[in-house]
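What follows is a structure written as structure tokens; I'll ask about it next.
Of the protein chains in this complex, all but one are displayed in their positions.
What follows is subunit A.
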């Protein structure tokens, strides 16, 4: 792995009133790696990546994206950065009032600032992105007509259509069945290989983590509590760390039992 950090977060603080969500949180994302951020619900994982993409302003600390400090970026600079950094929302955030095609065209047209881009060129990009996620036939459907897993893939296609260098995934497999979840995880892996993208993946789905992760960061009490490879953390002696894995594997065992009955 190269040692170039594409995202460098240093001593990030963010609070909502008395609720100190992030406390001096520091973390680096290296070129070409899949970094999983693991933490309890409400621990501030979404807040963290929303700070990276500029949807929330941190109270203090610095975030460097591709070597540049984004804290006093204006809207134009943020827009430029957001072409290179894709974001997959926890709730997909597909536009309900638009077809799948229009959903995918939206970031293309808006970022290029040209409403009159060549029709054929846009169409080709849209179809490419849809084929990447295996849903080319849904191009003229509305998001409401799709299943949860399909919507997640469309959202992924919309994130990838600008060919970002860095991708931030907010719980990409939550709410999906294990099989669809695995498909999404494998898609994430494919994307990493195909585009040599660097990703931050927020997840507490052990299957997803084991498939996608090169490195895991544990976000506990607003800090980067522990980091390491998935297999190492799993064997960790620290109770706080191991709790995540124990509780999940026992659930998984139960699930397996149910399936055999």
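The rule we apply is simple: contacts are C-beta pairs under 8 Å (C-beta built on N, C-alpha and C of every residue); 3 or more make two chains touch, one makes a residue touch a chain; residues count from 1.
Quick note on the criterion: contacts and distances are computed from a predicted model.
Engineer: From the names "Cysteine desulfurase", "ABC transporter permease", "Succinate dehydrogenase/fumarate reductase iron-sulfur subunit" or "Septum site-determining protein MinD", which one matches the UniProt record for the unseen chain?
Structural biologist: "ABC transporter permease"
Engineer: Among A:64, A:111 or A:163, which residue is in touch with the absent chain?
Structural biologist: For the chain that is not drawn, the touching residue is A:111.
Engineer: Check each of A:5, A:66, A:83 or A:139 against the chain that is not shown and name the one that touches it.
Structural biologist: Within the whole complex, the residue contacting the unshown chain is A:83.
Engineer: For the chain left out of this view, which of A:22, A:38 or A:53 touches it?
Structural biologist: The missing chain is touched by A:53.
Engineer: Taking the full complex into account, what residues of subunit A touch the chain not shown?
Structural biologist: Residues of subunit A in touch with the missing chain: 50, 53-55, 75, 79, 82-83, 87, 89-97, 106-107, 110-111, 113, 115.
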